[in-house]
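The complex appears here without one of its protein chains, the remainder shown in place.
Naming follows writing order (A and B), and every chain is counted from residue 1.
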């Protein structure tokens, strides 16, 4: 799945590493989680009802369509959370009562 | 079958208040062949009936109410055939959980006492419960499991009965507030704020938290309060909690409950209530109550702590002094009937109340024991 976003400036920042669905990706310091993921791939999450992929919409904390799960079962609003090195994002599985 | 007499302002029965009780009574009265006018101030099922938690639970009810609750449950199961929709009713099972020994003893005793009424409960230890319902937390001790109870969508149920009543020939009149009810020699005269007048020899007051004033106007006042249970809902998640889970604690603040709907959201409520205002028709939702619910919800299902709440609300509900509804005939006025003040447990009863009241109004009798709910208990 090709990346959605494209960087047009500020490319000389320090790189950081995150994991998306188990794959290591490179992002830049100061990226939001949304930008870190979407400069690498084409989705953030799946809609709960039709299971179609979604990639955020408003980028200003209003639409709530960018909540992503981390592997340890916490959720982040990707457009308003700064990416941290080592974050492990999952876009495929919802880690909720999976141990049952 | 004539739908209603030629004089459209007149019918065999007038029902004041189109909550679940009023809408279901209207529907069943049509099946009894009586003509019905239902007068609703706002929209059918918009008050308590439309905003409640959606519990379709029999266990832990007052034992004398179980025959009515059993009848209601049978109708819940039969709703698609009866009114053409199921209001998302699922027979998911219902568990009451405890964290203290004392509360556990109470559950065990109830499970024995309710048997003769045809309610079969299974008592489990915490470990047994966790084996069957692995989402419940480590603090949970005694659990009472009622496999044949469940939950439904309150936003859909009463409006569905309202539409079914209309299809069956009842006149369902919305946006019409009743402001005075008087009785002439023969008929009740019902006047509305928009200047209309209706009349019928039989009348049911099913105006929820607003019923007390109407009963009082016939000299039958009761101890009564209008309160607002505090509700909320989480974001949607994969459907993994089947049963409704309620805490049977005797400490009010701990008494929270939750259910996951098939779409995935977890609806919750319980704990402290707010004081409702029947004039403004508002029951405040106190955000501090929402905060108070959080740790107790996490005791029932620890993984809930990781979720987010997306909406909270409340609704105006009528509570009678002894926590039992007012249901049955007036003790003073022939032809007058009451079905209001369901004390936070009326949703499950709705269909059964409708059928039973219709029976009572149409035939003068019913097999369902209603004495404990008669208004005369306060005279």
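Convention: a contact is a pair of C-beta atoms (placed from the backbone, for glycine too) under 8 Å apart; a residue touches a chain by one contact, two chains touch by 3 or more.
Please note the rule applied: contacts and distances are computed from a predicted model.
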The complex's invisible chain, by UniProt name, from "PqqA peptide cyclase", "Amino acid/amide ABC transporter membrane protein 2, HAAT family", "Dimethyl sulfoxide reductase anchor subunit" or "FAD/NAD(P)-binding oxidoreductase": "FAD/NAD(P)-binding oxidoreductase"
Options B:134, B:287 or B:321, residue touching the unrepresented chain: B:287
Touching the absent chain when the full complex is considered, from B:141, B:163, B:240 or B:377: B:163
Option from A:22, A:61 or A:85 whose C-beta touches the chain left out: A:61
Touching residues (missing chain, whole complex) on chain A: 1-2, 4-11, 13-14, 29-32, 35, 39, 42-43, 47-50, 52-65, 67, 80, 82
Missing-partner contacts on chain B, residue numbers: 43, 46, 50, 155-156, 159, 163, 234-235, 285-288, 290-291, 294, 297-298, 304-313
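The definition used in the following text is that only the chains that are shown with their structure count from here on.
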Chain B-facing residues of chain A, complex: 48-49, 67, 73-75, 94, 96-97, 99-100
In the complex, chain B residues that touch chain A: 134-135, 235-238, 240-241, 263-264, 303, 306-308
